[in-house]
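All protein chains but one are shown in place.
Think of it as A, B and C in the order they're written, each chain with its own count starting at 1.
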Amino acid sequence: MTLVLAIVVPLVAAFLIPVFHLARKTLPVSLIGIMGLISLSASMAAAYAGWFSPEVSLLGGWAPEIGIVLVADRLSSAFLLITGIGSGAALACALEKFGGGPWRFYAIFFLLLGSMNGILLTGDLFNLFVFYEIFSVAAYLLVAFSMSWQALEAGLKYLVLGTIGALFILLGTAFTFMATGILNMALLSEALVSVPRETLTAISACLVLGLTIKTGAFPVHFWLPDAHSSAQTAVSALLSGVLVKVSIYALMRVCFLFFLETNGTVFLAITVIGSLSALGGHLMALRQDDIKRLLAYSTVAQIGYILIGVGCASAAGAAAAVFHSFNHMLMKMGLFIAAGNVSDEKGTREICKLTGLWKEKPFWVLGFTVLSAAIVGIPPLNGFMSKWFIILSSAGAGTVIPALVIAAGTVISAAYYLRVLSAFVSPGESDQEDPFKSSPRKVRSKIVSLTIVGSFAMFCLALGIMAFSPFSREYFSSIGRTAVDVGAYVGLVTGR
Amino acid sequence: MSLAFMVFLYLFLIATALVISAIGDILSAVITLSVFGILLATAFAILQAPDVALTQAVINSGIVTALFLVAFSQTERPPCYDKEEEKEE
Amino acid sequence: MITLSYVTSVIIFCIGLYTIMARRNLFKTVLGLALMESAILLIIVSSGYIPGGVPPIEPFMGPAVNPLPHAFTLTAIVIGASDIALALAFIIKLQRHYRSVDLDRIRGLRG
Partner (left out) sequence: MSLSNLFDGINAPFLAAGLVLYISAVISGEWYFKAPGERVRFRVLVAAASAGSIGILSSGNWLLFVFFLEILTLSLWSMISMKEPRAALVYLLSQLAAAGLILVGTAGVYAHTGSLAIGPVPEPWRVFFMAGFGIKAAFPLLHFWLPEAHGKAPSPASALLSGFAVKTGILGLIRAFPEPFAPLVLIGTVMAFFGAFMAVFPRDIKRVLAYSTMSHLGFMTAAVGAGSGEIAAAYAFSHAMIKGNLFISAGIVEKTFGTRDIFALRGSGRLHFAAVAALTAGAFFAAGLPGTASYLLKNSVISSLGHTAPWWQPFMLTAAGMMAAGYLLNITAPLFFRDNSKNGTPKHEEGGNIIFAVLSVTILLLVIAADSFFPSILHAFRVDTGFTPASDKLEAFIASAAAGLIILLARLRLKGIPEQGLPDIKICLSMDEGPLYAFNRVSGCCHPGRLNTFVFVALVFLVLLMLTL
């Protein structure tokens, strides 16, 4: 029941917001905050239930062969936690920035939240596609929400590429259905073993292509830097921190369930995509002048790291991928919020003009420094540990090149993050004003955003140290074991 | 239904798709999309899916075409009218 | 007959893809998306077809065709329509800024 609530509660909230809007033009912030809290606690309840006792709920009482199943195991729970924390932080930032004014924004936000929980919990391939589409439409709308021309262009490109990705997912689903006659993922993982090789090739190519486009990995990453850099601060943070992780969850779930035993080449392809993505993302980030675009390309690179972890096709690799997803959510959300706030106040996003910030707002710069050190992979922080786990699992899978790519990525990312930081700490420009510069807006002090950035930075430090203890490592590796244990998943769903 | 009819239908479908792709005029392409939708609905009906055929006829041939026409008319306006619109915004 | 459907839908899918890739007009892009989507619908529906079957509507007068493909074709149609509607809305807004629906001019974001 908790699983259904995790999906239904945010959808109800999304429905209630327009209704409330009819009564009052500006919604009170506390109302949306309470709705957010209730929705998030619903998804946390699902995560809790799934973590300690894997749970299945059959919708409408139909058997898993016919009806739709919701499943929560440790992998889903981990991602529910990631999305819960991330979307909570984004909601807090948005409430602080916009107040209760733009009711449409919050309606879309809750729609997104519900569909994300749907993707994370569903055990049915077609249902996954449906939730994925709701999720994508909400994401397109959020990207374009500011209605600036950059946002609209990014939204349109995201929409076209995303729809093509969705069509390929639909095609893959159709092929799967034609080959086996079932849509339940657990049953499919058994049925696909007996499917002929050529059909399997078509299915895996379509599914991997569609999910890769949605993830934003390198060869088809084009929408990602546009969308992440054009959206508003809270949305950028949400996109980079949470939405990408949901796509990665879908990729992990589908690939581990379907292709672990049937088509091992898929994982090789994912490793190659991941390596390309890491290298390409870092190299493209190196040449950016726009701070948000730089962070967006850095996201492409980090997706590459996660995909390298997924491509190891082992419990260790999956655990490392989940751990890095969590870390990346913390780091990149914090970075986007910090960068968005300082660039809003400076009135520009060009790195070379963001000078003198160390004097003006030391706390923001400090938070940015810690988080960027974490994402580069500086030792006491969590980025180092997750990178190490990915390298370890990659070497364990017998491939060295991805590990070398990660090592090279550390160097490149250090170069570009240091460029940003040195701009921040360099003395500010003199009094002469650039006539073309848009005037810096007077912005309220952002205490909530600052708290979020600060606590994320602390969290990074804590996780980096925690990762050394065998106790917490046992927790993480249990996620990985759950992810690759197809038999247990099938047993869970079918009740065998 | 005879196979010959099916072949004919599918050939016609492909032909309309080609027209949609190739024709320079957007308005004609949109109207052809409506025809394409109706043909597809017919094919669905023959493939024993009357429910899908109905939905296809209503949504794809009706609503989507209407949306296209609205969007097309919105973007093909005289420039003076456009400027006024922007001032209002 | 099913093979015929499959061949047709593959051809239509390719035409849609080609339209997106080769045409510079944004409306053509969206039309291409619509074509691709219709092709996939055709694949799904024909996969549920049984020669000599009846529609899955009670009362059954013989072997009913699989109802599941129909259910998810309906969903896919609605989803596709919403995607297209959203794309058209974006196009209208973008045209106000660029004064054009030409993809070669709508490329402010690059690099």
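Criterion: contacts are C-beta pairs under 8 Å (C-beta built on N, C-alpha and C of every residue); 3 or more make two chains touch, one makes a residue touch a chain.
Quantities reported herein were computed from a predicted structural model and do not represent experimental measurements.
Of the chains displayed, those contacted by the omitted chain across the entire assembly are A, C. Interface note for the absent chain: among A:Gly101, A:Gly347, A:Pro362 or A:Pro379, the touching residue is A:Pro379. Set against the missing chain, the residues A:Leu11, A:Ala94, A:Leu113 or A:Val160 yield one that touches it, A:Val160. The chain omitted from view is touched by exactly one of A:Ala408, A:Val448, A:Leu461 or A:Val486, namely A:Ala408. Residue positions on subunit C in contact with the hidden chain: 17, 20-24, 29, 103-104, 106-111, in rising order. Residues touching the missing chain, restricted to subunit A, are 157, 160-161, 164, 168, 201-202, 204-206, 208-209, 212-213, 219-220, 222-223, 225-226, 263, 265-266, 268-269, 280, 283-284, 286-287, 376, 378-380, 384, 387-388, 391-392, 394-396, 398, 400, 403-404, 406-408, 410-411, 414-415, 418, 422 (touch as defined at the top).
By our rule, only the chains that are shown with their structure count from here on.
The chain with its Cα centre farthest from the Cα centre of subunit B is A.
Between the CA-based centres of subunit A and subunit B the separation comes to 36 Å, rounded to the whole angstrom.
Multi-chain contact residues of subunit B, defined as those touching 2 or more other chains: none present.
Taken residue by residue, subunit A touches two or more other chains at no position, since every residue touches fewer.
Against subunit C, the residues of subunit A that register as touching in their complex are 126, 130, 133, 137, 140-141, 144, 147, 149-150, 152-157, 159-160, 163-164, 166-167, 170-171, 173-174, 177-178, 181, 183, 225-226, 229-230, 287-288, 293. Residues of subunit C touching subunit B in their complex: 1, 4-5, 8, 11-12, 15-16, 18-19, 23, 25, 27-28, 30-32, 34-35, 38, 41-42, 45-46, 48-50, 53-55, 57, 65, 69-70, 73-74, 77-78, 80-81, 84-85, 88-89, 91-92, 95-96, 99, 101. Taken in their complex, subunit C has these residues touching subunit A: 20, 26, 29-30, 33, 36-37, 40, 43-44, 47, 66, 68-69, 72, 75-76, 79, 82-83, 86-87, 90-91, 93-94, 97-98, 106, 108-109, 111.
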